[in-house]
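Handing you this structure, nothing more for now.
Shown here: the complex without one of its protein chains, the others still in place.
Right, chain A next:
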Amino acid sequence: MIYDMLLLRFGEFILKGKNRRRFENSVFLHVKSVLEPYPKVELRNEFGRIYVYLNGESAAEPIQVLKKVFGIASISPVIVCKSELEDILETSYRYLEEMNIQESTTFKVSARRVWKKFGHSSHEMNHHVGSHLLKNFEMLDVSMNRPALDLRVEIRETETYIFYEVIPAVGGFPRGSNGKAMLLLSGGIDSPVAAWSSMRRGLTTECVHFYSYPFTSQLAKEKVIDLAKVLSGYAGEIKLHLVPFTEVQTSFTGQGQDKLIITLMRRSMLRIATLLAEREGALAIVTGDSLGQVASQTLSSMNAIGRATELPLLRPLVMMDKNEIISIAKDIGTYDLSIQPYEDCCTLFVPDSPATKPNLRIVESIERSITNLNDMILDAVDRTETMILTPNGNGNTKVDSPVEEDWF
């Protein structure tokens, strides 16, 4: 089927009065950027919709790309014809012919006359188009309630749109429309999904990754950079903060309280993330916690850990099952990277049976006993490297890539 145009409908945000125009603009720019590889397409913006004229590009690939644009609720591939009765009938006929419909398909026509000067009312058009198709296709049965095929005919002054598919898209809010937060990115399966969920809700997400070289390898760090790069495909660009965590982390090992190491570590991570949030003007911290998944994610642990920051902690995955998280991770393209087996600092020095009910009083007293903990935390923030990642670039990174593009 050769389509002329894709009709994109906006999601829930169009209800948001004053911000609507800004939101729509943001989606428009996002759509424009993802369609750059298709030079023939042209875009038009209208209340609650974007029209993507394909001008000969095939529809399949752009649809796949557009389904991932935040703020778009659904996509319909459309055939365009003149707003004249004859042309509408002929085009509808051709459309169904190419569709290769099966025996006894239920159908109805839903015409909408947007251009009131058109000579036939919506009701009359339903009748005209419907009877024309019934005459020509024996396998069609009319069904007004739940038709398998609901042919929409939208008559406008300049042209008429004919379509039936409504492909659900990712929805959510335009990127960057709901403020900024820091996200703890570990390199596992969950945190990239948490990042994507936050971004879908319009949150600008800066990623914070903790590494403990030489206990963690350079490859673990690079894996996180690769993950952030995938995420930048959704966000346009991603700021990634790489925090050297070795000193802080090793300071917890000699305390004779190995079962509390995760709790202590996570609390320090939150403190560092909070300091970075202040510096970057972020108003919350996002984590990939999912209730009960591991020892640090029991309710008791969340309680003891969460008290280390005053910023709101957002946990988009908190009530999701692992399978749901994995399925999103596969969908957004982070899963294969996440399962690479490089140890990150969350699994270092972890005892066989970490505390699932950490005692806050003991945790706090250990923290007090490490007199230079605060200095180490401030020092880690100072030595944090920040890089900006884009889907195609290598970012303004200090990590030299051995991959010289000239070789390929």
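Rule of thumb we're sticking to: a contact is a pair of C-beta atoms (placed from the backbone, for glycine too) under 8 Å apart; a residue touches a chain by one contact, two chains touch by 3 or more; residues count from 1.
To be clear about the criterion, contacts and distances are computed from a predicted model.
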item: Absent chain [UniProt protein name; select from "Cysteine desulfurase", "Spore germination protein KA", "AAA ATPase domain-containing protein" or "Aldouronate transport system permease protein"]; value: "Cysteine desulfurase"
item: Selected residue (touches chain absent from view) among A:Ser217, A:Ser327, A:Thr356 or A:Thr390; value: A:Ser217
item: Among A:Glu12, A:Asp87 or A:Asp336, the residue in touch with the chain that has been omitted; value: A:Asp336
item: Contact footprint on chain A, counting only the chain that is left out; value: 217-219, 222, 336, 401-404, 406-408
